[in-house]
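The structure that follows is given in the form of structure tokens.
Up next, chain A:
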Amino acid sequence: MSNEFSDVPDHTRRIILKGAAGLAAFGFTAGALTSAHATADAKAWPADAFKQKSEADALKALYGKSAEASDKVNLDAPEIAENGAVVPIAVATTMPGVTGIAIMVLENPYTLAAAYKIPEGTEASVACRLKMAKTSKVVAIVEAGGKLFSATKEVKVTVGGCGG
Partner candidate 1 sequence: MASTIRVRAIASGDTTQVQSLINHPMDSGFVKDSKGQIIPPHHIEVVEFEHAGKVVFTCLWGPAVSKDPYVKFSFKGGKKGDDIKVSWVDNKGQSDSTVAKIQ
Partner candidate 2 sequence: MRTRTIIRLAMVVSVAGFAGAAVAATADDFKVAYAKAEAAEKGAAAVKNRWIATEAALKKAKAEADAGKFDDAVKLAQHAEALANASTAQAREQEKLWPDAVIR
């Protein structure tokens, strides 16, 4: 089973070792700037889907259909967010033929938080960090074989991530 966090057996040791390793990593991206020319395609952004205020509307705008709950969708989210500004969320599935993953936060001003396109050869697993305005259900959507599957988990937020 893939778990975003299980590959960290001994944190104390790791954090100490990281001092040296992290330093070595400094700037290794800097020199590469000149050879980079590819630019992300702004037209790929589904503006309409990101404006929706319900799960159903967002799904319709993004995929044009609705989702069914599935225990094969693995949503890893904290029970209580340490801070709504940075909530680590991971979604993974063992289903075949996955083409997309989306994450929704139902109580946020806009429901859809992030969507990912998964081409063939890329694993159906993603981890990211999201903002949550308040306690909310988080819904993970997996698009596989032309169908949508979902998993839901409530995340309690005591310190909201929308500032103020």
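Here is the rule we go by: contacts are C-beta pairs under 8 Å (C-beta built on N, C-alpha and C of every residue); 3 or more make two chains touch, one makes a residue touch a chain; residues count from 1.
Regarding selection, all candidates are chains of the complex that A comes from, given by their letters.
The model shown is predicted, which means the values in this text are computed figures rather than measured ones.
Touch between chain A and the candidates 1 or 2 in this complex is found for 1 only.
For chain A in complex with candidate 1, the residues that touch the partner chain are 4, 25, 27-30, 32-33, 35-42, 44-46, 50, 85-87, 90, 105, 108-110, 112-119, 121-123, 125-133, 161-164.
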